[in-house]
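Only one structure is covered here, and it is reproduced in the block below.
Apart from one protein chain that is not included, each protein chain of the complex appears where it belongs.
Letters A and B name the chains as they come in the text, with residue numbers starting at 1 for each one.
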Amino acid sequence: MRVLTLAGRRLAASIPTLILILVGVFLLLQLAPGDTVDALMAQMGGGDAATARQLREFYGLDLSVWAQLGNYLWRLVRLDLGFSAIYGKPVATVIAERLPATILLMTASLSFAFFFGLLLGVVAARGVNKWPDTLISTLGLMFYAMPTFWFGLMAIVVFSIYLQWLPAGGFEDITVSYTGLRRTLDIALHLILPTLTLGLFYMAIYLRIMRGSMLEVLNLDFVRTARSKGMDETRVVVRHVLRNALLPMVTLIGLQAGTMLGGSVVVESVFSLPGLGRLAYESVIQRDLNTLLGIIFVSALLVIAVNFIVDLLYARLDPRITAGS
Amino acid sequence: MDLVKRYLRSPAAVIGLLLLVLVLAMAATADLFYPRDPLALAGRPLIWPFSNPRFLLGTDNSGRDIAAQIFHGARISLLIGGVATAISIMIGITIGAFAGYYGAFVDTALMRVTEAFQTLPNFLLLLVLVAVFGSTLTTVTIAIGIVSWPASARLTRAEFLSLRNREFVQAGRTLGLRDARLIFGEILPNALPPVIVYASVVMAIAILLESALAFLKLSDPNVASWGNLIGAGRDVLRVQWYVSAIPGIAILITVLAVSLVGQGLNDALNPRLKRR
Partner (left out) sequence: MSPILVLDDVSVRLPAGGDRSHAMANVSLSLAANEILCVVGESGSGKSMTANAIMRLLPGGVAIDGGRILFEGRDLCRLGEAQMREVRGAGIAMIFQEPMTALNPLRTIGDQIGEMFELHTDLPAAEIAARTLALLEEVRIPDPALAFRAYPHELSGGQRQRAMIAMALALDPKVLIADEPTTALDVTTQAQILKLIRDLQRRKGTAVLFITHDFGVVAEIADRVAVMREGRVVEAGATAAVLGEPRHAYTRQLIAAVPPLEAPPPRQLSGEPILALAHVSKTYRTGGFLGRGKRVTHAVRDVSLVLPRGATLGIVGESGSGKSTLARCLVRLIDPESGEIRLNGVDLAGLSREEMRAATRRIQMVFQDPFASLNPRRKAGEAVAQGLVVHGMARPQALARARELFGLVGLDPAATERYPHEFSGGQRQRIGLARALALEPEVLVADEPVSALDVSVQAQVLKLLAELRERLGLSIVFITHDLRVAAQVCDLVAVMQRGEVVEAGPIGAVFGAPQHPYTRELLASIPGREIGAGRRFAEEPTA
């Protein structure tokens, strides 16, 4: 219960952050050359000034910046993200269509990175400066130094073009309409490469953190206490070191949730996944600022949600958190 | 001197330094070996590497010399990486120092802003900035600097928080030192080493961010950037995969070099942790 209160408090504290982001980005976008109406007119193949004025009036773009901002925030409160002139649909609908792919990709990559980062970090720390450590650390550095999109392209060359094991892109096979389990399997198959592409970079980061924090914890006094009880090294690691060493890594996941979501823009572009990231890219290209702002809002919500889960997890792991306040 | 000796003791750090020197040498000699515009048409398109001695690394789909683009690209990567890192570290140190030293209200306000920057996916913000201010070399560099400061601000703040109540800082205060002297004379020199080490991480990320932006054709199209080349190679990926592969390896080597040097510096600055 106390855990929930604490996490809830953190959640409440992120509301000002959210408002700060929205106001900041809204004002930033006012500086952009051209607005939605320009984009719309360009798409329609031009039009006269009178139509443009009418359209601006219709979208409320003739008001002052502050009035527009007020309008926007007020609509947000009612969960109305506005209308995408480019897609001809409400922004909320456009985003809702694209959200599942991104959430799937994020969840899969995060789980992959967390699990293998943890595992490899522990293995490396156990054999510090021996060959498994050297191998793991070197591989980790490689994955860290590789541009994700490049890894994705190379993976497509190897696995899709030469070996033809995995699809080169897309969310599912649209030439045949699968249902049920078969469809799930098909989507999973399509997500393997994107997950690896996004996940390997973060796995490299997590394994480095995990290795370092394991080595740090192994030097702490209570580990000496455990050894002085006559405990063997494996048990020392499992029962005393692991949970303590996990804490910095869990913190990092929260801090990097935003970065990871940003990384999905590139990965979704490489694999033509119909996700939020690609939508963001498309709206930049097409100057669909309303949609872009909507994506920023939803992304921030996603990051806040991930941080909420991370807070809960952290509080479960560390009893000192709930006792503090 | 001691630092140099400790640094050179680690083979990984030495390899990193050699790689970094290699990339720097490429950047320095680009005009010497490839005096022509690297983006100009040079020969028949899609010549495979090592098949024509004039184009050691082959040509891309528009007939531009890949080797020339790699050499000139080294300049762009290092330039953008270096300047963006400098911008980001400066912002980070300033904000972190003020937040950590003054605490209370200043800290809360500055950390809210930092949090906002961290909650907003950095690549999305980069897209917004590029969409608003355009994709010239300058705007891209500044934009990358602006999206990557929060982590160094947090790091500086943490250092300041632990240092500001250290007894030598309190001693300075009892001697009558002013805040500015305490911040810049007493605390900052002690807070700096970890931040400088962290700069290597920022630089690695900055290079990766620029290449990703270029890959999406959102960076400056008028300069030879490795990311641009990878993006161009994407159209001929099925057969002439080397067009994308070669610049990717260049990025990999550069980022690896920067990271290894950073790690080596870290170990050399913290001799206690050397055994790891």
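Criterion: a contact is a pair of C-beta atoms (placed from the backbone, for glycine too) under 8 Å apart; a residue touches a chain by one contact, two chains touch by 3 or more.
Everything numeric in this text was worked out from a predicted model, so none of it was measured.
Q: Could you tell me which displayed chains border the chain that was left out of the figure?
A: Taken over the complete structure, the missing chain's partners among displayed chains are A, B.
Q: Just name the one of A:53, A:75, A:130 or A:239 that touches the chain not displayed here.
A: Answering carefully, the residue with contact to the hidden chain is A:239.
Q: Any idea which of A:45, A:180 or A:319 touches the chain not displayed?
A: A:319
Q: Which one touches the absent chain: B:106, B:177 or B:245?
A: B:177
Q: Over the whole complex, note the residues of chain B touching the chain we left out.
A: Considering the whole complex, chain B reaches the absent chain at 166-168, 170-178, 181, 186, 189-190, 275.
Q: Residues of chain A in contact with the chain that isn't shown?
A: Given the touch definition above, chain A has residues 9, 220-222, 224-232, 235, 239-240, 243-244, 317-320, 323-325 touching the missing chain.
Everything that follows uses one rule, which is that only the chains that are shown with their structure count from here on.
Q: What is the distance in Å between the mean C-alpha positions of chain A and chain B?
A: 22
Q: For a test of understanding, state which residues of chain B touch chain A in their complex under the given definition.
A: 112-113, 115-116, 118-133, 151, 204, 208, 211-212, 215-216, 218, 227, 230, 233-234, 237-238, 241, 244-245, 248, 251-253, 255-256, 259-260, 275-276
Q: Can you check the complex and tell me which residues of chain A touch chain B?
A: For chain A paired with chain B, touching residues are 14, 16-18, 20-21, 24-25, 28-29, 31-33, 128-129, 141-142, 144-151, 153-154, 156-157, 161, 212, 215, 255, 258-263, 265-266, 269, 280-281, 284, 287, 292, 295-296, 299-300, 303-304, 307.
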